[in-house]
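First the structure, which I've put down as structure tokens, then a few questions once you've had a look.
All protein chains but one are shown at their positions in the complex.
== chain A ==
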Amino acid sequence: MAIEVKIPTILRTYTAGEKAVSAEGKTLSALIDDLEANHSGIKERLIDNGDLRRFVNVYINDEDVRFIGGLDAELKDGDQVVILPAVAGGC
């Protein structure tokens, strides 16, 4: 079971510069653990206190995971995952 995960520029330090990596998992949570096993340190950038960080967006097949179960969102072979940091700020 292989799922392609697109990695944003800011996190490519964890993937030796790769723009996309392959990972496995039946849920987003499991997928992130698998990413962490191969790219140590990346999990902390995605998860805080057991939940997805507020300013990190993750999409499964173009759907924001916040609307499809968050970390419990289900994955299957061939799905495409995109990680994008929010573009946000405030005075």
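Couple of notes before you dig in:
Note that in this section a residue touches a chain if its C-beta (ideal position, glycine included) is under 8 Å from a C-beta of that chain, and two chains touch if they have at least 3 such contacts; residues count from 1.
Following the convention adopted for this analysis, contacts and distances are computed from a predicted model.
For the chain that does not appear here, its UniProt entry gives the protein name "Proteasome lid subunit RPN8/RPN11", which is one of "Protein pafC", "Glycine cleavage system H protein", "ABC transporter permease" or "Proteasome lid subunit RPN8/RPN11". When the whole complex is considered, the residue among A:2, A:37 or A:86 that touches the unshown chain is A:86. In the full complex, chain A makes contact with the omitted chain through residues 6, 8-10, 55, 57, 59, 62, 64, 66, 82, 84-91.
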